[in-house]
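All protein chains but one are shown at their positions in the complex.
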Amino acid sequence: MEPMAIGKRLAEEFPGEILDTCVHAAQVSVIVRRQRIVEMLAWLKRTDKIRLNHLMCLCGVDNRDRMQPPLQRFEVAYSLYSITHGHEFRLRAQVPEEDPRIDSATPVWKGAAWPERECYDLVGISFANHPDLRRILLPDDWQGHPLRKEYPLKGHDEWSGFTDLLHKVEELRPFDFNPNPALRK
Amino acid sequence: MFVKYKPKRNLLQTILHTEILQGMALTMRRLFSRPITRQYPDEEIPVALGFRGQHALVRDPETGGSTCVACMRCATVCPSRCIRIRFHDEESRRVVDSYDIEALRCVYCGYCEEVCPVNALVLTEIFEYAAYSRDPFHFTREDLLANWDRFVEERHIDRETYVNPFWRPRGMPEGRLPAAKRLPVPSDWTLEGQVVGAGYDQQ
Amino acid sequence: MTKPLHTTLDVPVAAGDEEGYSLRMGPQHPATHGVLRVDLELDGETILECTPHVGYLHRGFDKLAEHRTYAQGLILTDRLDYVGAMANNVGYCVAVERLLGIEVPLRARYIRTMVSEMSRICSHLLWLATHALDIGAMTVFLYCFREREVLLELFEELCGARLTFSYPRIGGVRQDVTHSFIRRLQEFARTFPDWIEDYETLIDTNRIWLKRTRGVGVISGEEALDLGITGPSLRGSGIRYDVRKARPYDAYALVDFEVPVGREGDIYARYRCRMEELRQSARIILQCIDQLPPGPIVGDDAPDLVMPLHGHPGKEADASRWGTGLVRLLRDRALFPRGEVYVSVEAPKGELGFYFVSDGSGRPYRMHIRSPSFIHIGALPTMAKGAMIADLIAIIGTLDVVLGECDR
Partner (left out) sequence: MHVLVLLLQILVLFAVVMLHVAYATYFERKIIGHMQVRMGPMRVGWHGLLQPIADGIKSFFKEDIIPEQADRPIFLAAPIICLVAMLTSLAVLPFAPGWVLADINIGLIFILAMSSLSSYGVILAGWASNSKYTFLGGLRSMAQVISYEIAMGLSLVGVMMLSGTLNLSKIVEAQGTSFGGMYIFPQIIAFFVFCVAMLAETNRVPFDLPEAETELVSGYATEYSGMRYAMFFMAEYIGMIVMSAIGTICFLGGWNGPFTVPGVPFFWFVLKIYLFLFVFIWIRATLPRYRYDQLMELGWKLLIPLALANIALTGIVKAIIG
């Protein structure tokens, strides 16, 4: 089935959820509201002739610098592919800034758990009903979400764990191996 | 295509451990084959032309200095931002005040030598430059020129004929290259002499 | 942050009143293929629960790429899956070309296909080497490295680096192939199937190897798909999904090759799939060499390496206007089309995808890497449940994870 036709059927099935459809480089993406995202994904996965059964990519985007309606501050892009039928499709669920929260896709794809954790960690979108929503790439006591556009590129302080580590290094300095005595303090 | 498995071993093969004996025969054969080890410091390892190693600024035989014109292309293209050039303008040309490369930041992508319009910069084939501290890896212009001298001496480079493949990328049409980069090169580096597959005509 | 922090440094506590034995494998451990940490909850040697922790190698490529031009971003991909970096380079370039609408000449596409397959052989050899070493077969390790060395030397001759290639460029490749390179590669690709025999003699029918791999780490096709597993790990479970066939890129539509698929979904099936892929890769390389067409290696509309970092957002680019020369490029402040694109390639480990969002400037607005290793480690708890410690090692090996790619 053509991706555009999938978009049309999706709009029929979920009236009022589709905000816009855009095509770039022959890839169709549909901008949707976040409320019924899990239902939509499940429908796309299970409906005959669509069967988008492979969740290729789940990615959070911060739209701060390209905010045009209907885009909201954050979005979660689900790139889907049908191994059975060989077509691809993308959903872009909009997430508002005030309440960065969306339902987790784990009931539909177990494998969505880790990409969602990553999204939570780096973009700061939290996923409702996620079995184990923790930071994944960054330390647990990290402040902020680096892939948000306002996240500073240079900070004033080091991450607290790193400062602790530096103290430890200083403590252990006397035991350093330094083969060049001239450089030894 | 489903992968094929080798047939299951039968009782006799199980008792005689044939597959294990075959494996042992193989290791025994290899015991008497020539080792592939190269005794590195004693034995010189051939390094391919165009290996991206230690940085150097080409020494201009006439002036004894660098040929850099401070166009800043290398500093712009550098993904790790390890090149820093200071210059001042002097009678419609730029004079380089300092040219620094921080080798510990460098990722050795070779973009800088590829974009340099006058072939002033090169990543040499020297890969042996270790030190006990960080300072020696901050190359100033003098260090970089000295690196070139070391390169010329160690690898017996002829300044006249040496062409780094990144100065004049193989297969790059001459039209896309600035004049200084259109160097004479072996025939299979050019578009005319490029390698073409034997079965190409049959397509 | 309002959520209470619970740190992963807390030692996991066993469920129920039985006292469990918790073992923390990694981040420094001989068999975790990098800095992977797996917290295990054991009953004897049986794994009750397994929790992988990643992020020790996190370098923030997504963020780094947002502050680099498209050309500069390429070098980041060298450092993803560093054992088969060429596939990442190619994947990045394919994705950027699709995003920006750049045509690649046929010759460059053939060369890219060729080097991608070389990289696949490299990666699979390293996988076999470490996987066999994990299971205790030390000799296979060194036999694999013998052949890998040949390929690394070929890469060195081609692009001047042995691991961090940065060889393709947006719109083509950076260097053409030479006669001596093609000759050596052809000789290698012809003799390579014989070398595979070496490894197979040692382990293929070996009873210990069979015992360690058959019926261990079994995952059904459906479950594998559910978990997002791709690549040989998915095909071992009987699902024929290969990006090279499903959404052909470069010259894969023009060469003839088979996609090996296993049935059982156990470690042995995945092992057989990869061994067969090695042979197919050699076949593809030979075909590429044979069919290599003449022509340029860089497209006419390929951007220069020196790209402007900032454009003027708001004005759409006309792809035909920004041409070849640097001067024109700088004058026009080349602007790219806006939009987003997800393009994936079949990297040795699985489906490596790049999700790009372009806002029209000279750098990606957002780059997300769908790395197979990340997804595969996410599937580890499911696969390792109820297995033994020794099996866990084998399962980590069979998933073929590289932590550089996982943590990005």
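To keep things simple, chains are lettered A, B and C as they appear, and every chain counts its residues starting from 1.
We adopt the following convention: a contact is a pair of C-beta atoms (placed from the backbone, for glycine too) under 8 Å apart; a residue touches a chain by one contact, two chains touch by 3 or more.
Worth saying up front: this structure is predicted, and the values here are computed from it rather than measured.
Within the whole complex, touches from the chain that is not shown fall on B, C. If you put the hidden chain back, the residue from C:110, C:127, C:181 or C:209 that touches it is C:209. When the missing chain is restored to the complex, the residue among B:11, B:31 or B:131 that touches it is B:31.
Within the complete assembly, residues 21-24, 29-31, 45, 132-139, 141-143, 146, 202-203, 206, 208-209, 211-212, 388-391, 393 of subunit C touch the chain that is not shown. In the full complex, subunit B makes contact with the omitted chain through residues 20, 23-24, 26-28, 30-37, 39.
Methods note: only the chains that are shown with their structure count from here on.
Spacing of subunit B relative to subunit C, judged by their CA centroids, is 23 angstrom. The distance from the centre of subunit A to the centre of subunit B, each centre being the mean of the chain's C-alpha atoms, comes to 37 Å. Note: centroid distance subunit A to subunit C, computed from Cα atoms, is 20 Å. Contacts with at least two other chains are made by no residue of subunit A.
Every residue of subunit C that touches subunit B in the complex is listed here, in rising order: 68, 71-76, 78, 107, 110, 139, 146, 149, 153, 156-157, 159-161, 164, 166, 174-179, 182, 198, 201-207, 258-263, 269, 272-273, 275-276, 288-294, 296-298, 304-306, 324-325.
Chain contact summary for the complex, subunit B toward subunit C: residues 1-6, 9, 14, 17, 19-20, 22-23, 26-27, 30, 36, 47-52, 73, 76-80, 107-111, 114-115, 123, 165-166, 169-173, 175-176, 186, 188-189, 191, 194-200, 203.
Only residues 22, 24-25, 27, 29, 53-57, 59, 61-62, 65-66, 77, 79, 81, 83, 86, 88, 90, 109-115, 118, 122, 134-141, 143, 146-147, 151, 153 of subunit A touch subunit C when the two sit together in their complex.
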